[in-house]
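Below: one structure, written as structure tokens.
A single protein chain has been omitted from the complex, and every remaining protein chain is retained in its original position.
Going by the order they are written in, the chains are A and B; count residues from 1 in each one.
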Amino acid sequence: MDVIVCIKRVPEVAEVDLQVDSTGKGLQKKDLVFSINDWDNYAVEEAVRIKEKFGGTVTVITIGPKESEDVLRRALALGVDEAVRVTDPATEGSDGYVLAKILAAVIKDIPYDLILTGVQADDDGYAQVGTTLAEFLGIAHATLVTDIAIEEKRTKVRRELEGGMEEVLDVELPALFTIQSGINEPRYISIFGIRKVAKKEIKVLDLSTLGLSPNNVGEEGSMIGISRIFPPPVDKRAEILVGGPDEVAAKVTDIFEKAGVI
Amino acid sequence: MGEILVLVEHRKGEMREISFEMISKGQDLAKKTQTELTTVMLGKGVVAKADEIKRFAHRTLVVEDERLTNFNSEPYQAVLTSLIKDRNPSLVLIGHTAFGMDLAPALATAVGVPLATDCYEIEVQGGDFLPYRQMFGGKMCAEIHFREAPCKMITVRSG
Partner (left out) sequence: MDFLEKYELYACFQCGKCTGGCPLSLRTALNIRFLMREVLLGGKPDTALHREELWDCTTCATCTLRCPRGLKPSEFIVGLRAELVEEGKVPKTVIDALEGTYKHGNPWGRVRQKRSEWRDGLEVKILPEEGQAEWLYFVGCAPSYDPRLQGIPRTLCRILEKAHVDFGILGTKESCCGNEIRRMGEEGLFEELIEENTEHFRASGAKTLVTTSPHCFNALGTEYRLEGFQVFHYTQLLSELVKEGKVGFSHEVKKKVVFHDPCFLGKQNGVFDPPRDILKVIPGIELLEFERSRDRSLCCEGGGGRMWVEGTGQGERNSEIRVRDAHAIGAEVIATACPFCLLTLEDAAKTTALDEKVLIKDILELAAEAMESDHI
């Protein structure tokens, strides 16, 4: 069972005061800590478990600058066999459509039974690349996958729906699944483990190797783009109630009555 | 300008909340762009439900087939690709739900239209649609621009 996993290096944003950068379209990167996208982490773990059960190879691919190699190395330390990084300054500003196009160009030369991606990215959260990639490759796909059971060339997957419901699908391989968090418990990767794979080769590809030109990618090749980013407007409607518990309860009841809720 | 198409989402015979939100927004956008609103419903035995909502739009399209009974991105994509290519709408609205996430990116690619996902607001500016979405765990908002195209697709965040 040969598996490909597409991963992304993203900034951690919880608790950080985010600042818009000088272009107005991105974040100031100073002081941001980067790591593998949470959903992708589950995907890599799942891929390695599949390999441990069925044998085969796992390849991880990322699109990014040299710094992105730490997420690849971490995946190698987890037990992934091959790591590929696509890099080209022209890819800056690429939307999900273009990223999927680039990934498809890499994948066309790699044999696979299954492709895994995360449901979405921690930073922009479009939830687009995986499904678009499946379409480019002409294979079946399922999103929000919480369980994969493989039997020869068929799989039974569970999908997470709203309201705590689940859907069970029969999908024929080759296929692409976007992995939902919680599908497994990712193992810990130690510093020694990462050091052990420090010398392992990471294949670096550029656009020309993939048969793509700069105007196929980046802002030029994209279908959508960000015009600007801005902090959410502060809602003026928050009111802080003061007083003892009885007083506050009375005030709240008053507000509800006036609003016609009770 | 082409019509605005809203894909109605339903599950087990019930319309989902997001559908009403999209219809409401669709009405608003149709007015602003002086165009018509069309709702689309795919499934089996959904004509009755479609009847209930037909007053909300200029027209309601229903596609009935055994194979469309339950949501499945393959047949839905096939039907909608054909429908969109035929009708040339200016905007297609799909819910950003488990259903929509599975369908929209592949559908947009198949039809060849720009897609902006998980948008909480859509404005009209200079006759163009301007979607807004959140990023970085909700800590930032982003204004999105589409590439020039006669048809665009947006998945709508519920709420």
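Simple rule for what comes next: a contact is a pair of C-beta atoms (placed from the backbone, for glycine too) under 8 Å apart; a residue touches a chain by one contact, two chains touch by 3 or more.
All of these numbers come straight from a predicted model, not from anything done at the bench.
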Fill in: For the chain not depicted, the shown chains it touches
A
Discussion item. If I consider the whole complex, including the chain that's not displayed, which of A:1, A:16 or A:150 touches that chain?
Written reply: A:16
Item to complete: Have a look at A:53, A:66, A:108 or A:195 and name the one touching the chain we're not showing.
Response: A:195
Response to the item:
The one of A:33, A:234 or A:259 in touch with the missing chain is A:33
Discussion item. Just checking the interface: what residues of chain A touch the absent partner chain?
Written reply: 12, 15-17, 31, 33, 35, 78, 185-195
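What we mean here is this: only the chains that are shown with their structure count from here on.
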Worksheet item: At what distance in angstrom does the C-alpha mean of chain B lie from that of chain A?
Response: 24
Worksheet entry | Of chain B, residues touching chain A in the complex | 11, 72-74, 96-98, 101-102, 104-106, 108-110, 113-118, 134-147, 149
Discussion item. Can you tell me which positions in chain A touch chain B when the two form their complex?
Written reply: 11, 13-14, 18, 20, 27, 96-97, 100, 119, 122-132, 134-136, 140-144, 159-162, 167, 169, 222-232
